[in-house]
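Before anything else, here's the structure in question.
Note that one protein chain of the assembly has been removed; the remaining protein chains are unaltered in position.
First chain written, first letter: the chains are A, B and C, and each begins at residue 1.
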Amino acid sequence: MKVAIIGGTGYGAVELIKFLNNHPYVQLEAIISHSQSGTDLASVYPHTIDAINMTMEALNISSLSKVVDLVFFATPSNVSKDLIPEFIENGVKCIDLSGDFRLNSPDEYESWYQSTAAKQSYVDQAVYGLSEIYQDEIRNAQLIANPGCYPTSTLLGLIPAIKSNIIDNQQIIIDAKTGVSGAGRSLSLNVHYSEMNENFKAYKLGEHKHIPEIEQALQWEAGVPLQVTFTPHIVPMTRGIMSTIYTNLITEKTTKEIIDLYQSYYENDPFVRVRPEGMIPSTKEVYGSNYCDIGIHVDKRTGKLTIISVIDNLVKGASGQAIQNMNILNGWDVTTGLKQIPIYP
Amino acid sequence: MKVAIIGGTGYGAVELIKFLNNHPYVQLEAIISHSQSGTDLASVYPHTIDAINMTMEALNISSLSKVVDLVFFATPSNVSKDLIPEFIENGVKCIDLSGDFRLNSPDEYESWYQSTAAKQSYVDQAVYGLSEIYQDEIRNAQLIANPGCYPTSTLLGLIPAIKSNIIDNQQIIIDAKTGVSGAGRSLSLNVHYSEMNENFKAYKLGEHKHIPEIEQALQWEAGVPLQVTFTPHIVPMTRGIMSTIYTNLITEKTTKEIIDLYQSYYENDPFVRVRPEGMIPSTKEVYGSNYCDIGIHVDKRTGKLTIISVIDNLVKGASGQAIQNMNILNGWDVTTGLKQIPIYP
Amino acid sequence: MKVAIIGGTGYGAVELIKFLNNHPYVQLEAIISHSQSGTDLASVYPHTIDAINMTMEALNISSLSKVVDLVFFATPSNVSKDLIPEFIENGVKCIDLSGDFRLNSPDEYESWYQSTAAKQSYVDQAVYGLSEIYQDEIRNAQLIANPGCYPTSTLLGLIPAIKSNIIDNQQIIIDAKTGVSGAGRSLSLNVHYSEMNENFKAYKLGEHKHIPEIEQALQWEAGVPLQVTFTPHIVPMTRGIMSTIYTNLITEKTTKEIIDLYQSYYENDPFVRVRPEGMIPSTKEVYGSNYCDIGIHVDKRTGKLTIISVIDNLVKGASGQAIQNMNILNGWDVTTGLKQIPIYP
Partner (left out) sequence: MKVAIIGGTGYGAVELIKFLNNHPYVQLEAIISHSQSGTDLASVYPHTIDAINMTMEALNISSLSKVVDLVFFATPSNVSKDLIPEFIENGVKCIDLSGDFRLNSPDEYESWYQSTAAKQSYVDQAVYGLSEIYQDEIRNAQLIANPGCYPTSTLLGLIPAIKSNIIDNQQIIIDAKTGVSGAGRSLSLNVHYSEMNENFKAYKLGEHKHIPEIEQALQWEAGVPLQVTFTPHIVPMTRGIMSTIYTNLITEKTTKEIIDLYQSYYENDPFVRVRPEGMIPSTKEVYGSNYCDIGIHVDKRTGKLTIISVIDNLVKGASGQAIQNMNILNGWDVTTGLKQIPIYP
């Protein structure tokens, strides 16, 4: 199978390239970059020298559609929404790592993204690619809206509790922490080394674009309207997300009972590892891998259920999950090309 | 005035030594270390070489009591409780950076610290040294229980809201993050460099010794029993604490109104900087200084008040606040020896 | 083919386990740990949970010899020398990641390692496993002494220049820098997080055990006695080594000419990437991979040739090269199980 990547100079793209390079069934045919067409990948990413000998190209949708079966979009917001319709019409499947097709409601999109939504008919056919939860829909999709990094860790952590009706859906607090690579490769004083090193920051309180994405999926699962409190923070490290999720139990449960419930929920999902009692995952324990590790703690004093969910933001939170979705789409084993265990230390 | 430090080899002690070295009214007379008596400070902390020429000594309470007016305890748990009574009887004031005298209730102490509480008559006379809140009591104290690092950032962030009756005291969630120096200088795999670098961890969920300390002070201020949900995390950096505090407003308030309330509450406190709207403090913005910076955010969608409070855990969270308490105790300007602005970048 | 690892709790072992897990021709049969026998790997290394379900075992040489074809030793100094002879006698091949069999001269060994050398007859049959240089000998070895991390980066950087007689062999200066994982998992104040973070240190000036190993191989190649000046430093990062090597050219050469010479020398070696002019490799550009990247600079003003050689200390500097040697030993493609490109960022 032949694929292309559009948006070839960001971290999402280079991580896709790494996984595709090890994937047994797929050939990476083209890397498209508007800003760097004609440039060798190795001059933009020297770590690929002699390993990936490709030159970035300008985009020509019609010619590209003839040679590839699937396109990954690793573009910033507001790019894929204008390009994907033509690919779809040409019969090319699309996996979009940007947020352009994630929100069903154009009003929500325009309010949070402050720009015009994608054409509604394409939004309607987009499948939200949270692999473990929506694999049946993914299997038949033409267009997959690959989830954001924060929503991936948060939703995998929350959905089993929501589905089993053990928590108060109206009082969910998500305190999320990300490594710096989540901010991408664009220069900014916020992620200038000397400003970010030995520093820990909160940002975009109540304003992050991932909030409506989290709420939309939780509402699908809960079947009722709900809102969450979500605060993102940035950690002085390159990779990793931890979502610490605070909920109120509405029925008495022990830590062990909830772990059993989660392990049962994910028993057929090789990339979700629900930890045994007393073992809370840290971000490094999933570094460079497609795992989402989940720790559970019930505070007997206060009746709160705390859920801790960790992923590598560039893998399960972006490119790894995109590969996982490609595997599902093609009926391949979901772990194909993704078997790497975490890099440690 | 002459002082001594007991527990001379930990990070609390070395930070005290740095501040005392710049303090105009105080002479550091002795550094006591059980394990390193007879050793030069510079061989344990080479950065002090040629700057602080002192040798660590064994403890002799009666002779030390004759030469010093005040003793700082920078000892681990369960040490000061057996030593402080004799100093107090000898008329030497004590500032204890450990937790031995912080909890009024021996039951609480024994349940959270898993060891025998200090003698109750001394616990009863200990003043909880949260400088901005209890300065009147501190002024006349013989024995000051210097607050823990997490309680300092959390309580300074919460008390104005508690005192003004704008939040639901029964639904407080504290998501706290600390730099690694909070774990001290004792070796442990948890803070072994290769394990902690590029890693973010949660730990001691629902079990941290600072929980009863936070609850005790909040109860004093609220006048009612309450419990908090508190989750500590460890950040791959050396210094800094951020407490992200989630509360439910029980009365409608804007961000601006609450900032005004906080600025008014702390208007005479030079070390608390309540930030203007839209400006959330990061930990590096207080690095190496005695400041506690507070950011306020009201989420209009959900009616939640989020309070972000940052300190340097070794300064305002330990040794700096101990110096501040010594200043209050002696009627000196509270900023004496502590005027250093944060080191940045 | 079936293999075992002896010394199962260190970073060398866990990195071997990661590579073996992806290797198509090899089955990891046992992980031996003296101190942790009976313990699940996942309780020592939680990142392996649900991925590698193995329990560490005590060593029984005779029974292990019956089930495995090859044993990796990831033990500290002074362990393998007493165990390897019996495995060899039992017909089991051994790849030793420790230094016990690297030095041919027992006097050198005893002087630098301050302990008794291995039995000379086994030292004599050990092949020094610097894969690119000694592949012919490796192919027929029973016992491979896998090189140290510093020697690997230094020797791959220097040998082409030595072999082509363009430098003064008597004036070689190696300024080497390693990530902290090189110090292993044993606790020490030197690599305690708060001591090592935001710090850069030199250590063991003129005393590092890798000095005689470097000199021995350079003497083999140069055919004359020589000594090097070698200073190791430790960098606040987990992985990576850079050797900055200073030499005096004895014949006039341009940067380009020397690059050509190096590229030609390594033209059949997929893991050595000699960089084009003006492109100096950094450590992150080989992170997590088995590459050794080399940059060349001739200073026209001073006539010095500076060679910069980078590796991942745990991969090409230890476990990756051990896998590479296993591949050579078995006649498999040298890149089998090692095709992973560097993880970036």
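Of note:
The criterion applied here is as follows: a contact is a pair of C-beta atoms (placed from the backbone, for glycine too) under 8 Å apart; a residue touches a chain by one contact, two chains touch by 3 or more.
Remember, it's a predicted structure, so these values are computed and weren't measured experimentally.
Seen in the complete assembly, the chain not on display touches A, B, C. Only one residue in the set A:Q142, A:N197 or A:T335 touches the chain that does not appear here, and it is A:N197. When you scan B:T39, B:N190, B:Q219 or B:Q340 for touch with the missing chain, the hit is B:Q340. Taking the complete complex into account, C:S282 is the one of C:Q263, C:S282 or C:T335 that touches the chain left out. On the side of chain C, the interface with the absent chain consists of residues 171, 173, 175, 177, 179, 194-195, 197-203, 205-206, 227-229, 231, 233, 235-240, 242, 244, 246, 280, 282-284, 287, 295, 297, 299-302, 304, 306, 308, 345, using the contact rule stated above. Those residues of chain A that touch the chain absent from the view are 11, 180-181, 183, 185, 187-189, 191-198, 236-238.
On the side of chain B, touch with the chain left out of the figure occurs at residues 11, 14, 18, 21-22, 45-52, 181, 197-198, 238-239, 270, 273, 275, 279, 281-282, 284-289, 293, 339-345.
Operating definition for what follows: only the chains that are shown with their structure count from here on.
Work out the mean CA point of chain B and of chain C, and you get 46 Å between them.
Separating the CA-averaged centres of chain A and chain B is a span of 39 Å. Rounded to a whole number, the gap between the C-alpha centres of chain A and chain C is 36 angstrom. Residue positions 194-195, 197-198, 236-238 of chain B are each in touch with at least two other chains.
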